[in-house]
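Below is one structure, written out as structure tokens; the observations come after it.
Here the complex is missing one protein chain, while the rest keep their positions.
Coming up: subunit A.
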Amino acid sequence: MKSLCVAVLLLAVSGLVMSAEEDSSSQAKLLVSKQILNKYLVEDMDIVLKYSLYNVGSSAAVNVALKDSSFPADSFSVVGGSLELNVDRIPPGANVSHVVVVRPRKPGYFNFSSAEVNYLPSDEAKQPQFAVSSEPGEGGIIAFRDFDKKFSPHVLDWAAFAVMTLPCLAIPFLLWWSSKSKYEALVKGGKKDKSNKD
């Protein structure tokens, strides 16, 4: 009985050691993409950025920290979300998405560059692994005025058009209406006369 216990213990220990060895050889590997989900980049309008972290390694990535310092405060303001992301653990085969909404303050061309990520490739790792995300590349931010020219619903213009077309429609209608009401008054008078006769 005692020998069996020892054997089981030995097996368990060897198994632990083996798994530890496997862990040291297996590493997490993160692929980080940074995407702009907008079709048009417009001054003072929202730009939606999506960061996706895919763990394609065989071990969990620990203490993942993503930081995007590519948006200078004088030309961009963060409207929603945060440009920094901390994830405790990304298991192998899993992915994490993070969305930030920023607003450009001025029009012009802007080079959307990459975000920086650092993480521990496994639970035992001491040295953090540094990585950079994909770059969306250079994008032209168009002025709001130009965007509005193309895509505004022109409510004011249509209202002005309605006001301008009003006389052309209203004057003939009023003429017709006055003649009609005159005629109807005549008919009613005739009926009254008839009923009086009867």
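In the analysis below, a residue touches a chain if its C-beta (ideal position, glycine included) is under 8 Å from a C-beta of that chain, and two chains touch if they have at least 3 such contacts; residues count from 1.
The rule we apply is simple: contacts and distances are computed from a predicted model.
Novice: Choose one: "Translocon-associated protein subunit alpha", "DNA-directed RNA polymerases I and III subunit RPAC2", "CRE-EXOS-2 protein" or "pantothenate kinase". The correct choice is the protein name in UniProt for the chain not shown.
Specialist: "Translocon-associated protein subunit alpha"
Novice: Can you work out which residue in A:V56, A:V79, A:A159 or A:A185 touches the chain that's missing from view?
Specialist: Considering the complete complex, A:V56 is the one touching the chain left out.
Novice: For subunit A, which residues reach the chain that was dropped from this view?
Specialist: 29-33, 35, 52, 54, 56, 114, 129-135, 187, 190-191, 194
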